[in-house]
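For this view, one protein chain was removed and the others were kept in their places.
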Amino acid sequence: MIDYLWLVPALPFLGFLILTFFGKKLSKNAISFVGAGSVGLAALLTIIIGIQFLLSPPEGNFFNQKLWTWMSVGGMSPSIAFHLDALSLIFIFVITFVGFLIHVYSTEYMLEDEGFARFLSFMNLFVGSMLVLILADNLALMYLGWEGVGLCSFLLIGFWYKEPANAAAARKAFIVTRVGDTAMALGLFLLIVNFNTLNIQEILHTAPSQWTAGNSTAVWIAFLLLGGAVGKSAQLPLQTWLPDAMAGPSPVSALIHAATMVTAGVYLIARNHVLFELAPSAMSAVAIIGAATLLMAGFAAIVQNDIKRVLAYSTISQIGYMFLALGVGAWSAGVFHFMIHAFFKALLFLGAGAVIHALHHEQNMFKMGGLRKELPIVFWTFLAGSAALSALPLISAGFYSKDAILWYAWSSDKGSLILWAAAFFGAFVTSIYTFRMVFLTFWGKMKTHVHIHLGNAMQVPLIVLAVLSILGGFIETPHSLGHITLFSGFLNPVLPEVQLNHGGEFTEIILQIVTALTGFLGIFLAWHFWYKKPAMVYNFKQTSLGTGLYKLWLSGWAFDWVYDTLFVKPFIKLSQINKDDIVDQLNIGLAGLVNWLHSLVKKTQNGNIRWYATGIAIGLVITLTIVLFL
Amino acid sequence: MTMNKLITTQDLMQLMPFILMLAMPVILLIIIAIKRNHLFTWLFTLATFAAVLVTVITNFNQAPLNIALLTVDKFSLLYTGVFAIVGLVITLLSHDYLEKTSDHKEEFYLLLVFATLGSSLMVASNNFVSLFLSLEVLSVSLYSMIAYLRNQDRAIEAGLKYLVLAAMSSAVLLFGIALVYFETGVFSYTLIGTKLGQIGFTPYMVAGFAMIIAGAGFKLSVVPFHWWTSDVYQGANSPVTSFIATVSKGGMVGGMIRMFTLINGLENHSVVLVLTVIAAASMFVGNILALQQNNLKRLLAYSSIAHLGYILIAFISFGNGGTQAATFYLVAYFATTLGAFGIISLLSTPEGEAENISFYKGLYWRKPVLAAFMTLVMFSLAGIPLTSGFVGKFFVATSGVKADLWVLLFFLAVNSVIGVYYYLRVVVMMFSNKDNSPETIQCGKGISSGLIALVFIALMIVYLGVYPSGIMDLIQKSIIN
Amino acid sequence: MNTIPVEQSLLLAAMLFVIGLIGVLSRRNVILMLMSVEIMLNAAGMAFVVAGSRWVQPDGQVMFIFILSMAAAEVSVGLALILQMFHINKSIDTKTLGKLHD
Partner (left out) sequence: MLIVFYLAAIVAIVSTILAVTRSNAVHSLLYLIVSFLASAVVFFVLGAHFIAALEVIVYAGAIMVLFVFVIMMLNVGSETEIAEKKWLSIKTWGGPAILSLVLFCELAYVVLTKESLPGSEAIVTPKEVGISLFTQYVLGIEIAAVMLMSGIVGAYHLAQIKKKSKHRFLGGEE
C-alpha cells in the first residue's frame, strides 16, 4: 500500500482538475461527492499507509518514492519525489483527515453559494499543494508546495471577491507572506550553494559534519528560513495578515488559517531541526518570537468583537506556543501541539462558522448570546474545543500538549524561567478570552434569531473533532499521569528527544497544578466580567487607561500603526502623496514608495520620439563611459 | 580567408529551413500578384512554418554546417524550430484578427515569414556581416508589420517611432562593429575571439562591444534603450506585438549568445559590469513602470523589459549553465507572452483592441475559458510554481547562484515581489464583480483558429512548468562549444 | 602619394556620426530626422571603409554595400510611412507623433 503514496497528493489534484473543468456541468451532489470524496480517499489511504508504517516500519524508518526528475541543470536535479517518515506522516494524517472533515462540512456550508464548485476545487488544490509541501523530498518541490498553498490561501481569502475589503485582505496576505518567502528563497539558495544539492535528507546528513554549532553560514540560513516560517505562520513581526485573512469563508479559516497552512512554518523548522541546532542564536530567536507572539496575540484576542478575529489571534498565539516548543528543542512537543491544535482549532472555527451560518452572517459576538439551547450540538462541541484551547486539566487534549510545552519551557537546557512565565501567563490569558467568547456567544440573552437548521454534514464533523479534542491527548501524557510516550516515541527516529536541564518530577507536578488553577481562574474571570457583571468591563473601558488598552489590543498591538510610523511616515514627508487610512499601512507604505517611483519614471514615457532618441543617446554615452573609464 | 568553398547539395539540405522561409514567400508573392485569397495565403503560411519545423527536426542530428556566413548547428536549429512554432501560433492568431481589421491581408504573412527568417538567421550567424544583415531583414519587415493597419494613426505612429529609433540603433551597432573590425581586421566571431586572445581588450574592442551592446539592447528593449517598447506594443496590432515580444527578441538573445560564446566577450570585467547595470536597471525600471499601468499592452511591454533583465542575469552567468537558463527562460517566456497577446487579439474587435485593463473587469463571467487562460498566463509571468515562468526563474536563479551574482539575485527576488503585485491585479480584475463588467463583447464563434492556438499555449505553459526536463535536455544538447 | 593617417579618417567618420546624432535629436521634421539617420549610417559605412583600407581588404567595402542596401530599404519603408503620416495628420512634425504615451 505504501507504494501508492503518490496517490495521496494526486487524488486532491485530480479532484481539483475535475471540478475546474467540469464544475459547471456537474450537479451539486456530484460536486460534493468529488470535492469531499477525493480528500476522503486520500485520508483513507493515509490511514492505511500509516497503519502499515506503524506495524512494519520500512528500513531506516522512512520511505522514499521518486516519480520523475523534475528538471536538471548544472548537476542539480530536483525530482518529483516524496519522503515519508514519522514527521511527514503525522502532518499528512492531520491534513487529509481534518481536511476531509472540513470538506464534508463545506458541502453543506457552501452549498447555496454560487461559487460552490470553485470553492471545493480551490480547497482540493490547497490540500494537494499542502501535501506536496509536506511530502517533498527536495527544497524545490517543497518551495513549489509552499507557493502553492500561498496561492490557494490568496484565492480563498478573496473567495468573496465582490467585497473590495476581501480582495484587499487577500492581497495583503499574499504580499506579507511573500516578504517571508523572499527570505526563505534566499535561505534555500544559500543551502544549494553550500551543499550543491537540493535533497533535504542529504543536506540534513551533511550539515553537522560540515559545520560546527554557531557557524555563521548556518546561522544565516537558519534565520532566513525562520523568516519564511514567521511569514507563513503569522508570527511576530509578520503576523498582521492573519486577522484580516478571516475575510474568507469559515471552512477556509478552519483548514488553511488554523489547522494546516499556517503551521507550515512549524513544519519547516521541525524538518530542518538539524540546521537550527547548529545555530543556537536562531533557536533562541524561535523561542523568543514564540513567547512574544503568544502573549501579544493573547491580549489582542481579549478585546476583539468579531468571533473569527478572536480565533485568528488565538491561532497566532497557539502557533506561538509551537514555536516556543521548537525553540527550546522540544521538537516532538511542538509537533504534538500542532496536531491537537489542528483538531480543536478546526473545531472552533467550524463551530463559529455554524453560529455565523445560523445567524445569517453575524460575526459580532456582542450581537449573539443564548445560543446554548438553540444550537445544542454546536454548543457542546464548541465547549469541548474551548476546553482544549484553554487546556482544562485531565479532560482535554489541549492540556497534555500545552502542559508539555510549559514543562519544557522550564526544564529544557534552552528553557528559562522567563520563557516559562510567558507561556504560563499566556495560558492564563488564553482561558480568559476563550471563555469570554463562550459566555458571550452561548449564554445570556438571545439577540439574533436563529435562521437555519444545521444538517448532518455540518454536525458530524463537529462531533468527530470534539471527540478528538477530548481524547487526542491520551497518547502522550506527563510523568505524573502515567507517562505515555506513544507520540514522541513514534517521532523519535526523526526528531531527537529534548535535553532536560533542571527540574524534577516534583517540580513538574507543582507547575501542572499551578497552571491548572490559573486556567480555572481565567474561566472564573471571564464569567465574572462578561456574564455576571459586564458593567465592570464597560466602566473600565471608559477610563483613559482602559480606552488606550482597548484600542491598542483591538488593533493587534497597533502593529499596522508601528509599520506606519517606521516605514510609511518618513516616506510621506518625502512624497506627501500618501493620505490613506491606518489599516494596511505597511502595504500602502511600501507600495507607495514604489508608486512614487512609478509616477516619476512614468514621466519618461512621454511619447516624444526626440526624447526617446535622446534617452538612447544618453544610454550609449553611459555605456561607453562605463566600459572605458570604470 | 579561404572560406569561399562551393555550396554542395548536402549544404543546401542543411540550409533547408532557411531556404524554405525564403522561397515559400516568393512563391506566395507571385500567387498574390495573380489572385488574392486570404484563406489560401493563411494555409500556405501555416504549411511554410510546418515545413520549416519538419526540416528542423530531420536536420537536427546532422553534424554542424559551417559555411562562410552561417553556422547551422543544433543551437541555431533549436531556435529556428522554436521560432517556427511561434510563427505557427501567430499565424493562427492572425487570421481572425486580420479578417476583422484589415483590407489587404496577404502581405502580412509574407512579412511575418521574412521577419522569422531574419531572426533565425541572426541565431545562425557566425559573423558580424550576417548578424547585421539578418537583423535588418528582421527590422525592415517589422517596420511594415507594426504599421500594417495603415489607416490607424497609432499604427503609423508606432511604425515611425520604431523605424527612426531602430535605424539610429543600427547605426550605433554598425559603428561598434566597425571599431571591432578596425582593430581585428576580421568579421568572424571565432577569428575575433582568437585575435582578442592575442591583443586583449583594447579600448577599441571594449568601445566596440559597448556600442554593439547598445544596438542589441535596443532590439532586446533593455534599459536604457527601452523607450520605444510600450508605445510600439500599444500601437502595433496584437499579433505583431506578440511577434516583437517573442521572435524579435529571441533572435537577438540567440545571436548574442553565439557571439559572446565564440568571442569570449564576457571575460572582460567592464563588459560584464555594463551588462550587470543594464540587467539591474531593466528589472527595476520595467517593473516600476508596469506597476500602475492601466493599459494591458503597455503593462506587458514594461514587464517584458523586466523579463529581459532576468534573462540578462542568466546571460551574465555564462559558463554556469547560464546560456541554457537564458534559452529556457526565453522559451518559457515565449509561451507565456503568446498566450497573453493571443487572448488580447481574440478579444479585440474592429472597434478597438482589448487593451484597457478595465475591459477585463469581470471577464470571468463573460468568457470563463479565456479568463482561465489569462489567469494561467499571469501566474506564469509572476513565476508561480507549476508554470513555465517559475521553472524559468528557477533556472536563472540557479545559474546566478553558481556565478555568485548575489546582488542581481537579490534584485531578482525584490522584483519578483513587485511583479506579483501587478500581475495579480489583472487576475483580481478578471474575477471582480459581475455587475459592473462592460457589456458582453463578441469574439469568434465556435472553435476559432486562435482558440486552438491558445489551448496549445496553455498546455505548453503547464508542460514546461511540470516537466521541463524534456526541453532542457534538448537545450543542453544544443549548447555551443 | 602621401598616405592618410587612418585615425584621422576614423575621426572624420566619428565626427559625421555625432553630427548625424545631433540632427536626430534636435530636428522636428520627420523627413529631416530620417535624413540625419542616413548621415549616421553613412558615417558608420565610412568607418568600415576606413578599416578595410587599413587592412587592405575588400570586406570593409562589402559591408558598405550592405549598409547601402539596408539604407535603401529603410528609406523606402520610412518614406512610405511618412506619406501615410502626412495623409492622416496633415503634418510631418514629430509633435503629432505623441498620441501613444503613458
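Letters A, B and C mark the chains in the order given here, with residues in each chain numbered from 1 onward.
Definition applied: a contact is a pair of C-beta atoms (placed from the backbone, for glycine too) under 8 Å apart; a residue touches a chain by one contact, two chains touch by 3 or more.
Just so it is clear, the model here is predicted, and its values are computed rather than measured.
Counting contacts over the entire complex, the absent chain touches A, B, C. Screening B:Val52, B:Leu78, B:Val137 or B:Met378 for touch with the missing chain picks out B:Val137.
Against the chain not displayed here, subunit B makes contact via residues 1, 3-4, 22, 26, 29, 67-70, 100-104, 107, 110-111, 114-115, 117-118, 121, 129-130, 133-134, 136-137, 140-141, 143-145, 147-154, 157, 159, 179, 202-204, 207, 234-235, 294-295, 298, 350-353, 356.
Subunit A residues in contact with the hidden partner, per the touch definition given at the top, are 614, 617-618, 620-621, 624-625, 628. Residues of subunit C in touch with the missing chain: 1-12, 14-23, 25-29, 31-32, 34-36, 38-39, 42, 46, 49-50, 52-54, 56-62, 64-66, 68-77, 79-84, 86-87, 91-93, 99-100.
Going forward, only the chains that are shown with their structure count from here on.
Chains that touch both subunit A and subunit C are the following: B.
Contact counts per chain pair peak at A-B. With centres taken as mean Cα positions, subunit C sits 63 Å from subunit A. Put simply, the C-alpha centre of subunit A and that of subunit B have 42 angstrom between them. Taken residue by residue, subunit A touches two or more other chains at 602, 605, 607, 609, 613, whereas all remaining positions touch fewer.
Shown for subunit B are the residues in touch with two or more other chains, namely 160-161, 164, 168, 172, 230-231, 289. By the touch criterion given at the top, residues 602-603, 605-610, 613-614, 617 of subunit A touch subunit C in their complex. Residues 6, 10, 13-14, 17, 20-21, 24, 30, 33-34, 37, 40-41, 43-45, 47-48, 50-52, 54-55, 57, 59-60, 62-63, 66-67, 70, 73-74, 77-78, 81-82, 84-85, 88-89, 97, 99-102 of subunit C are the ones touching subunit B in the complex. The touching residues of subunit B, counted against subunit A in their complex, run 160-161, 164-165, 168-169, 172, 203, 206-207, 209-211, 213-214, 217-218, 223-225, 227-228, 230-231, 270-271, 273-274, 277-278, 285, 288-289, 291-292, 320-321, 324-325, 368, 372, 379, 384-386, 390-391, 394-395, 397-399, 401-402, 409-410, 413-414, 416-418, 420-421, 424, 428, 431-434, 466-469, 472-473.
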